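Here is the structure we will look at, set down as C-alpha cells.
Of the protein chains in this complex, all but one are displayed in their positions.
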Amino acid sequence: MPKRSYRAAINDALRLEMERDPTVVVIGEDVRGGAGGSAGEVEAYGGVMGVTKGLWRQFGSARVIDTPISESAIVGMAAGAAMTGLRPIAEIMFLDFFGVCYDMLYNQAAKFRYMFGGKARTPLVVRGMMGAGLSAAAQHSQAPYNAFTAVAGLKVVVPSNPYDAKGLLISAIRDDDPVVFCEHKLLYGLTGEVPDGAYTIPFGEAHYTREGEDVTVVAFSAMVPRANAVADRLRAEGISVEVVDPRTTQPLDEEGILESVAQTGRVVIVDESAARVGIAHDVAALIADKAFHDLRAPVKTVTPPHTPVPFSPPLERAWLPDEARIEAAIRAVLTDR
Amino acid sequence: MPKRSYRAAINDALRLEMERDPTVVVIGEDVRGGAGGSAGEVEAYGGVMGVTKGLWRQFGSARVIDTPISESAIVGMAAGAAMTGLRPIAEIMFLDFFGVCYDMLYNQAAKFRYMFGGKARTPLVVRGMMGAGLSAAAQHSQAPYNAFTAVAGLKVVVPSNPYDAKGLLISAIRDDDPVVFCEHKLLYGLTGEVPDGAYTIPFGEAHYTREGEDVTVVAFSAMVPRANAVADRLRAEGISVEVVDPRTTQPLDEEGILESVAQTGRVVIVDESAARVGIAHDVAALIADKAFHDLRAPVKTVTPPHTPVPFSPPLERAWLPDEARIEAAIRAVLTDR
Amino acid sequence: MPDGMVRPTAIAGSLDAPALERAYRRMVLIRAFEERLHAENTTGDIPGFVHLYAGQEAIAVGVCEHLTDRDHIGSTHRGHGHCIAKGCDLTGMMAEIFGRATGLCGGKGGSMHIADLERGMLGANAIVGGAAPLATGAALTHKTRGSGGVAVAFIGDGGSNQGMVFEAMNMAVVLELPAIFVFENNGYGEGTGADYAVGARSIAERAAGFGMPAVRVDGTDFFAVYAAAGAAVARARGGGGPSTIEAVALRYYGHYEGDPMAYRATDEVATLRARSDPLAKLRAALLALPTGAAAGAARLDAIERECAAEVDAAVRAARAAPFPALETLERDVYVAL
Partner (left out) sequence: MPDGMVRPTAIAGSLDAPALERAYRRMVLIRAFEERLHAENTTGDIPGFVHLYAGQEAIAVGVCEHLTDRDHIGSTHRGHGHCIAKGCDLTGMMAEIFGRATGLCGGKGGSMHIADLERGMLGANAIVGGAAPLATGAALTHKTRGSGGVAVAFIGDGGSNQGMVFEAMNMAVVLELPAIFVFENNGYGEGTGADYAVGARSIAERAAGFGMPAVRVDGTDFFAVYAAAGAAVARARGGGGPSTIEAVALRYYGHYEGDPMAYRATDEVATLRARSDPLAKLRAALLALPTGAAAGAARLDAIERECAAEVDAAVRAARAAPFPALETLERDVYVAL
C-alpha cells in the first residue's frame, strides 16, 4: 500500500471528494494563496501548512476560495452555503481562532436542524490545525475539541494517523451534519499506509491501536502515538496495555471504551484539550457511571496543567503530556491497592 | 436581616462597589437604556432585566456606559481598560452571546498574565444571564459556564441565591483576575436574607446547603434550590442528603466535595451546562480519581439531554433537570448493590 | 422623509395594479398578524419573547416582492414580517409562535427561529446580525451554481454594529456575491437610539465605504423600498455583486412585547401612525390610480377583512393544536448519528 503523510492523506481526501462532488468547495485564508499578489495568478501556499496544495490549480478560484481574514464570515458563509445546497469545507487556519467566529458554529450551524424542527440540513465541515509542540505560543497551540464536543449538533473528529485522517475526512465531507475536523499540527509529517482512492471510516467507532488485558489507555489525536509507544515499551516488561483511540469524540464509541474497561478494570485517559472540563473528564465520567463495578483502581487522567500553553520549548515540553507521564499514570493504576 | 431578590442583591453589590471605587465602571447594552432616544435623558432600562437599575442616575454616563451591539468591542474594551487601570464590569446580556466575542476572553483576558510573564493584571468582570426556563429558545437559554471553566486564567462564579450573589460579586469586582459571573435568569426573582453594606464571599469555598450522611448531591446555580427541595422531601423518608453548592467552578472547592463524598460514598452531580463535557463530568472525573476508594456506587450525573434548548414549554420543562430526575438519581445510587 | 434619502425613482411600470394589490395584501396581512399577536400576548398563552414588526411592513414587502422561492432571505429576531413577505405558511407560523406541534419548527424554535427552507426563508435569528454571514453563504451557493438567485440579509440598525455583519459585507464585495444587505433602521436597538449607536453619519454611508452601492430610503414608502430593492436585485442577478439598502421606519410597538418604551417620547408612536403609516400611504396610492385600473376602497376593505379572517383562523388553529410530544425532545439534533 502507498505511504502518505497525514498532510497528504488529508489533501488526497479533499481532492477526491471535490472530483466526486461539484458542490464541495474549500473556503479559507490562503487555501490557495497569492490572490491579488504581484506574482500574478499563482498558488502561493495551498494552505499555510500545504494541506490544500494543488486544489486551486485543479479546481480553480470558484471552488477553492481565498478569503479576507474574517473567520465569522468564513464559517457563517460556509454554514449558509451548506444550508442551501453546497458542501463547504471551511478552514479555520488554527482552531484557536474559533474564539472570533464561534457563534456561527455554536448558535447557528449546530442548532439549525433542531431549532427548525428537523427541516435543515447543514453538510458543513470546519477543519483546522490544533495542538501544542511547535512553540507557537498561547494563541496558536490549543486543542479546543473539548469545546466543540460539548455542543449538541456538532460532530467532532480527531484523527491520530494518516489512514484515519483520510477515511474520516471523506466521511465528514459526505456527512449531512456539521463536522469539526481537528488536525494535529504535530502529526502532519507522520507517514503511514494510505490506500489510493476513496474510502470512508464510520464515526463513533473506536480503533484499538494496541490490544491488552491489564490496563486500558484511552487516548486522542497526537496522544495516541505516545500511548502506543508506552504500550510497546511496557509489553517488554510483561505489562499488557490496551490503547483505545475513539477517533471521533462526538459521536463517541461508549461501548468500545466500556468493553475495554470491563476487561481490564483499570483506565488512564490521555487528553491534550484541557486540565479542567476536557474530553478526559467527559470519558472519566462515563466510566465512573457505566463501568463503575468493573473498576479496580481510580480513573486517572493525563492532561496538561491548567495554564495557557507556554512558548519556551522546555516549558512547552513539560506542558504537553509525554510518555513519561502516561507511563507513570499506568503504573499508578496498576499498583493501586 | 433585610430580604432582597437575587436581582436586587446583584444591583446592591454593583452600587456599593461603584461608590467605594471610582475605577469601577459598568459597560454594556442598555445597562442604562435610552441613550439617543426621543424621551431625552432618561434611564429607560437599567439592564433588560433591571439588574443595573439606578446606577446611571447615581453615577452618570461616564461610569455606566451604554454601547452599540458589539460584544467583542464591549469585552475587549473592558479587558483593555482592566489592563490599564480600571475595574470594568462588562455585561454580555445573555451569556449565549459569548460566541460572538469569545476571543477577548479565551485568547486575550484569560492569557495576559501568563503570556506576559506575570506582569499583567486584568481585574475584569464579565457578567450576564444564563439558563433555560423562560422559553427563550436555543440561542437565549444556555448555561455555558462549562466553557468558561475550561479556560485557564478565568475564574467562574455561579451563585445560587441572593446572599451568595451579592458577596461573590463583590469578591469578583475586587478580584485582580478576570471573572465570569453567571446569573441564572430563573433566580432573579428569588428572595432571601441579604445584609446591607458590603461583604465578600471567598472563591473556592463550597456551601453545604443541606447536611446529610447517605448521599452527596453536588449542584450548581439554579439546580441548587431543586436539589435542596429533593433533600428536604427525602429527609421525611429518612434519607439524609447532603447538598454541596461549590458556588465557583474555578477555583473549585475540591476538598469540600471530596470530604462529603468520603463520608457518604455516594454522589449525584446536577448540572445544567451540558450533557457532554460539562461541569458534571469535570466533577465526576475528580471524584472517580481522588475519591475512588470511598465510592460505594456509580457516580451519577443529572444533566439535560444532548440537544439544543427547545422552545415549547413542555419540551423545555422536560429538557431542564427537575426534582423528579434528581430524586431518581439519588435513589439509584442508594439502591445500587 | 428623513434627510439624505434617495427619492423613489419612477417605478418603471413593473408594478401593475394586481401587483400593487398583492403587495398591499401582504402588508395588511403582516399588520393584522402583529396587531393580533399584540392582543394575544396579553393572554399569557404565548411563550418567550415576541418582537413585533408593525410599522416596518413596507420594507419586508418592498424587498420580497422582487424575490421567488428560489431566492433566500436571512432574518432577525423581529422576523414575522419577513416570513409573511417571503410566503411562509401563516398557520404554521402562528402555531410555532404558540409553541405547538403543528408549528413550522414543530414548536422547537418559536417566534425567534421561524424558518421555512422551501420558501427560501433561512430562519429568524436571535443572534443580532446573524443573518448577514448566513445570507452571504446562500449568495455563494447561487453564484457557485450560476442559478441567478439572490440572497437578502435583513439586519437592524443595532445589528449594523455587529462585527460579523461588517465581515460579511466585505466578503460579499470581495467575492462579488449576489447578496443584498437590508438594514432596517427602526430608530432603536432595544432602548438605544440608532443615532447614538451608529457612529457614522448613516448606516448607508458606512456601507458605501465598503465598496458597494448603498442607498438610504424611507422605509414607510413602499415605492421607495421597492425601487431600491429592484435595482439591487437586478444588479445581483446580473452578476454585479452586492448592494446595501438602509430603510428607515420606526416600529409601532416596544422592542419586545411588554417593553414600557421609556426611551420614546410619549406621542412618538401616535405621530407615526398618523403621519407615516406605510399601509395608509400605499392604500392612498392605490386609490389614486386611474379608476378601473385598480381596486377601489371597497376592494381594499375586503382585503383587510380577508387578512383579519386569515389571522383569526391561524390563531384558532394554533390554540387548538397540541403541544409537541415529549418523544420529540431528543429528535432532529442530527440528520444521522
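A, B and C are the chain letters, set down in written order, and residue numbers restart from 1 in every chain.
The definition used in the following text is that a residue touches a chain if its C-beta (ideal position, glycine included) is under 8 Å from a C-beta of that chain, and two chains touch if they have at least 3 such contacts.
It should be emphasised that the depicted structure is a prediction, and the values quoted were computed from it without experimental measurement.
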Left-out chain, listing which of the shown chains it touches: A, B, C
Which of B:18, B:31 or B:77 contacts the chain that the document leaves out: B:77
Candidates B:7, B:53, B:155 or B:306 - the one touching the absent chain: B:155
Identified contact with the non-displayed chain, of C:152, C:208 or C:272: C:208
From B:176, B:211, B:232 or B:336, residue that would touch the chain that is not displayed: B:176
Missing-partner contacts on chain A, residue numbers: 29-30, 33-40, 42-45, 48, 66-73, 97, 99-100, 134-140, 305-308, 310-315, 318-319
Residue numbers in chain C that touch the chain omitted from display: 161-167, 169-174, 196-201, 205-212
Interface with the undisplayed chain - residues on chain B: 23, 25, 62-63, 65, 67-68, 70, 72-86, 88, 101, 103-104, 107-108, 112-121, 152-153, 155, 175-177, 204, 251
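In this text, only the chains that are shown with their structure count from here on.
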Per Cα centroids, the chain farthest from chain C: A
For chain A paired with chain B, centre-to-centre distance based on mean C-alpha positions, whole Å: 30
Centre-of-Cα separation between chain C and chain B, whole angstrom: 36
Multi-partner residues of chain A (at least 2 other chains): 72, 103-104, 107, 114-115, 152-153
Chain C, residues touching no fewer than two other chains: 105, 107-109, 113, 125-127, 163-164, 333
